[in-house]
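Of the protein chains in this complex, one is absent; all others appear in place.
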Amino acid sequence: MAPSGRRTSTSRLIGYGAALTIAIGTTAWLLWNSSKDEDKDMRATNTSQLYKSKCIIVTNSASDSPNIKWAKILADPNVVLIIPPKVEFPQSAYENHVVDSKDIYKIIHCNTMAGVWACVKSLKKDELVLNSNDLGENVPVDIVRYVKHISNVEDMTSVLDEVE
Amino acid sequence: MEPKESDADERTLHLADAASIVQANQKDTQIENILNEKLTELLTLLKGQLFTNVHTKHISIISKLVYLSLTTLIGRKTLGEEYVDIFIVNKSNKGLVKRYQRLVFVLGYTLGPFLIQKLIKFWKLRNGSGEGDDSDDDSIAADENVISIETIINCLFDIHMLLFYFKGAYYDISRRVSGLRYVTGHRLTNSEKQLKQKNANTYKILGSVLLLQSISTYMPLLKTGSQLLIKKVYTSSGKTLNDSDMLVDKRDKSGSISNVPDDSRSHHFNLSDKDCFKFIPENSRKCILCLSDMTDPSCAPCGHLYCWKCITNWCGEKEDCPLCRQICRPQHVIPLR
């Protein structure tokens, strides 16, 4: 306990101490964060070039749709199509040379759902486009660590139009 | 620094003994830890596990800072001091400490070790990059210097600890620098005085043990340090390095086998000589390890032949036959004679 003679100035001292603590605390805080700010700036510029690359899990509703111009979508160098098991990617796309043969490597066929998610994780594209209703499966929780954005869409036609 | 018994009884309070100071410190550390834990919990909630894991050190500094700012800095006792009933006075036990002294103590106690660590790291980094393009010897010397700086700091801490055990005055370096001493907050009864005297003696015994320990740790260091110094003096005074090197070599080799004949003087069996070991057929006279004609052909326990040097070198790496992977200890390799 402080000696009785100092009691009058105790409240002043408390105020002084508190102010000092806060000041030191904030400076320290700012110092640590200063190094991180640079990282944040980097991230900000990255997101401004919004979702440059896309990974699209094609499901039946999309693959059946006559409106989607696969050739145009695949011409984009930053797009990958993943075809899950039991989905038929329109044969017509291959047959009539609608899809340029040099783009066919961007279509990845999978025999298992685990394979689909492993491909998504490996590719690490900015945006993952899928229709989880159509897929009949939920997106694994850890996928968010491998893509910047997940677009879970009901109607893939509308989204895929933007890709062009 | 012993409590002044004669005139102290009436007006001045007794200087606190080592035991109480240690006890107060333990209590304070305990409370700082609790505070640290709570702060970490809070930050984990707010910023996530990763943040708290990365900033463990910073969080502990902040919690110490908060604790001491709310107690010592504004002139109050910490819980530990309250617990053993001691409080802070100035160096000469003539009055309370000034505010700036308390501030110096709080900052030194919380940020001091952290800053010293950063400084050493910075120094190392700067030196590491600076000496990078110099010759190897220089960078080795720089390494030795860094090691010795760390040991010097450790040595200082140990000396400080020793002083505390013998004198019982300052528990931390920051307290010594800012001149914060402790007195007991009440008059001592005679039995209490006796007990404290006994305690002080125990601490002195502990101190002696510590002294012995530090001597045993720092003596060899001192020795190598002086040797290095001698070496430096030798090189700078123009004498050839070989002299001092031989000095060091002689020391190092004490206890090892001497009088081993020089390699060039001993007799070698070389299979490039066709008359040597005629029973070894033409197509197996080369060692598969060095791809040359075998020198001193030696037999592994499994029967495979290699040069003595090749197979013993490999056995130092891994104790199996390179060809069939059967166990082949170096002591089981037999040179052909």
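Structural remarks
Letters A and B mark the chains as written, and numbering starts fresh at 1 in each.
The rule is simple: a contact is a pair of C-beta atoms (placed from the backbone, for glycine too) under 8 Å apart; a residue touches a chain by one contact, two chains touch by 3 or more.
Going forward, contacts and distances are computed from a predicted model.
Hidden from the displayed complex is a chain whose UniProt protein name, among "Glycine cleavage system H protein", "Guanine nucleotide-binding protein g(O) subunit alpha", "NADPH:adrenodoxin oxidoreductase, mitochondrial" or "E2 ubiquitin-protein ligase peroxin 4", is "E2 ubiquitin-protein ligase peroxin 4". Note on the undisplayed chain: of the listed residues A:T10, A:N67, A:S122 or A:T157, the one touching it is A:S122. Across B:N93, B:N270 or B:N313, the residue that sits in touch with the chain not pictured is B:N313. Among A:L20, A:I107 or A:I150, only A:I107 touches the chain left out of the display.
Residue positions on chain B in contact with the hidden chain: 288-292, 310, 313-314, 316-317, 322-323, 325, in rising order.
Against the chain not shown here, chain A presents residues 80, 105-112, 114-116, 118-119, 121-123.
As a convention for this text, only the chains that are shown with their structure count from here on.
Measuring from the averaged C-alpha position of chain A to that of chain B gives a distance of 46 Å.
Residue ranges on chain B touching chain A, taken from their complex, read 55, 58, 61-62, 65-66, 69-70, 73-77, 82, 96, 103. Against chain B, the residues of chain A that register as touching in their complex are 1-3, 6, 10, 13-14, 16-18, 20-21, 24-25, 28, 32.
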